[in-house]
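The structure follows.
The complex appears here without one of its protein chains, the remainder shown in place.
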Amino acid sequence: MKKASILMILGPLFLLGLYFLPLWNIMLGAPQYPEPLGMNIHINGIRGVSEFDIQNIDGLNHYIGMRTLPKDEDMWEFSAFPIIVGGMVALGVFIGLLGFFKKLNYKWFWGWFILMSVLGALGMYDFNAWMVDYGTNLDPNAIMKLTNLDGTPISYKPPLLGHVKMLNFDVTSMPASGAWFMFVGMTLIFIAGYLGWKNSKSAPFLDTAE
Amino acid sequence: MKKIRYSTLAFLGLALVFASCNDAGKSSNGALSSSAAEKVYVAPGEQDEYYAFLSGGYSGNLTVYGLPSGRMFKEIPVFSQFPTSGYGYSEETKPMLNTSFGFIPWDDLHHPDISQTNGELDGRWVFVNGNNTPRIARVSLSTFETEEIIEVPNSAGNHSSSFITENTEYVVAGTRFSVPVPQRDMPINEYKGNFKGALSFISVAPEDGRMNLEFQVLMPGFNYDLSHPGRGKSHGWFFFSTYNTEEANSLLEVMASQNDKDFIAAVNWQKIEEYVKNGGGTKMPANYAHNVYDEESHTGISTMKKEVITVDPTMVPGSIYFLPTPKSPHGCDVNPTGEYIIGSGKLSADITVHSFDKMLAAIEGEKFDGEAYGIPVLNFEEVLAGTVKSGGLGPLHTEFDGKGNAYTTFFISSEVVKWNVGTWEVVDRKPTYYSVGHLMIPGGNSRKPFGKYVVAMNKITKDRYLPTGPEMEHSAQIYDISGEKMELLYDFPTHGEPHYAAGCPAELLKPNSKKIYRLDENKHKYATLGPNDARVEREGNEVHIYMSTIRSHFTPDNIEGVKVGDKVYFHITNQEQDFDVPHGFSIIGQNTSEILVMPGQTKTSVWEPKRVGVWPFYCTDFCSALHQEMQGYVRVSPTNSNIELSWSVGE
Partner (left out) sequence: MKTTTKLGLFLGTFFLLIFLIGCKNEAKTVTRETSSTPTTSEAKEQGQAFIEDDGSTPNVLNIAIGSPDHTTLVAAVQAADLENALVNAGPLMVFAPTNKAFDALPAGTVDDLLKPENKEVLANILKYHVTPGNYSKELIMKFKKLGQANDQNVEVEVKDGEVYVGGAKIIASVKAGNGIVHVVDKVMLPPAE
């Protein structure tokens, strides 16, 4: 249980990576952009991969009537997410410490894991919903109004994961380094839960023998 | 359990290795290729190995080429007005062409030289000379724009220029025509003994490249043709070829070909520099322009300088010696070790090579053959290292490959001759098409040449390309010199008349090449830093339009209240911060050129409307899919009308 608790303490700390590393990355490449434009989505806002990328993406998007990319203060998510992540880190470490001193059992580890997974899924859902809105809710007076073959307006929603060809742009959306940190942290906690569960089935002396 | 865990991790790790980088390999069978076509073929999407900066001669500008492809990338305006970008037409760049004779729209640009540190190319700046109205210009190799031009007083036909010392301490400018110093009204036939040849030493500030004319050495009235710095052991000396030591003032083709030998002047500039630092020299009144373009304000400022320090060389004993050199030497080149000074007598079949060590020994041993105007003439045999019996005719210029070989152009016999430095034996010769002037090996006149290619720049084209009437661009040939024998690879036209060139590896410049100017660093007096800043202001009959551009509109694009007789300044700031998205501007009836404004830059175009009406302006650079929509109107009312000044966009 000691080992499991140590993992439970370490795991949430990986989430701290989200404070300085991007969670998600969307790259837009085109023949005239051999060095693709890109945006990094952080928990507290959207940043350009290169300095002027956001300005240039907005510049291009105005042709198809997209709104400009949200500033940090434009979306409640960018102020809420840092608090939620911070809270979860504190909670996780706290659970881990209590586990270390055998004040609670591995089920709490699972509990944290499930809570975080739910929050994560909600976050993804929210993110996707924002992209749908952003990519389809276009200015009716847009310079270029393009429709699908059936007459419905084209959606410029970037993919949540993977690659899509959008007009002349190749759009690729992938988890970024912050997300990878988070996944590793989550994996650690998953292992912590697993070890705790295994320990609870074994004789207690095995634990101390480690 | 543990084993499984480890192997899982290892597998995961491996999988990622393959997932992320498995397609990053390169495959090339370049080792098998040997044809000329392949050697110059730069496939679409690939880039050249070398930059080459070719002088434009009478175009007044500098052209940028890639080697080995021979493709031209850019023409950098230096001494000539250039409607393509608005250089010399925009209010910001007009001061760059100011001189003591007023605004001059042109010059004859000759010899590019890239800045050096410890005798090796450092790729910060390229210096060029204006031959006709003596000037030296410094071109930035991060913006590829002209940043500074300094006029050279007391000089005429600024030809033995613009060569730099091995740490870019000085850029040196020697006069081809000797003239009265200071200029005065006197009979031409009193030339002999009265005219002077000024050799100017212009310091270059290490941090920003700013030039300052430190001193001028007033030499006897010969023609100072070409020059190169000492390097390595001969650092501290500068060598100038001379002709017309006869001091003829008419029919030079006869009168200046009388002496069997002219001179190479060896100038110990460090000695003269010390003399000047200790208060030596004479302060002489002068009047010359110094024009500096500031990258942040995007504006050139011209100031007139009023004084120059001149040095009488006889006052600094031991600072200058003459090395006799046969047949009106033209090229004056120094090999990478700094030991050999090559003088090419342009009416000769031979190349004369002087030894720096022997020169020092001859000075030490006072092996003099008389003197000229108080300057000791060294004994020819005492300084001669060797003679290259070339078999060609009319040697002009020499470059080096860093592997112990020299390459000399022969104008009359129209060929490049490769010879060994030391044995003086001819190794190889290849014809050029036709009548070659200069040649260039990247770094070929530095301590560290990149001896892979040589470019021969010819004076005559004739049948090399499809005919284009009587006037044709000059031809150039590129040869592979990596082997024992030279191999002709390719033939390409140049722009203007290339007098010399300078080249360097692409990697030296590529990472530093600017992509945009930062809008947040724009300190232009009339900058419009955002569309909200756009406005129109009237000061008497001057109307200042603060205009911003972004794909694909001007702000403002409707302007009213301008009157006939007004002087309208369009101050245009390009709001883009995206690589290679310039916007242009022009308006109907403008008595000037368009301007091209780079991202983050501000430029000003003047218009003096002469007729009442509603006049359109538009973007001259196809900036975007909606470029054709990027336009606007100015309403011009009669001089006495009382229409209020107003402006708008999207209303």
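Remarks
When the chains are written out, they are named A and B in that same order, and each has its own residue count from 1.
Definition applied: a contact is a pair of C-beta atoms (placed from the backbone, for glycine too) under 8 Å apart; a residue touches a chain by one contact, two chains touch by 3 or more.
Note that the structure is a prediction, hence the values are computed from the model and not measured.
For the options B:308, B:417, B:489 or B:636, the residue in contact with the chain missing from this view is B:489. Remark: the omitted chain is touched by one listed residue; of B:301, B:393 or B:472 this is B:393. Although one chain is not displayed, its contacts with subunit B can still be listed: residues 6, 9-10, 12-13, 16-17, 20-21, 23-30, 32-38, 43, 46, 251, 253-255, 257-258, 260, 327, 346-350, 389, 393-394, 411-414, 430-431, 433-435, 459-460, 462-463, 487-490.
Everything that follows uses one rule, which is that only the chains that are shown with their structure count from here on.
Averaged C-alpha coordinates put the centre of subunit A at 53 Å from the centre of subunit B.
If you check the complex, the residues on subunit B that touch subunit A are 516, 550-551, 576-579, 625-626.
Only residues 35, 51-52, 55-56, 59, 63, 143-144 of subunit A touch subunit B when the two sit together in their complex.
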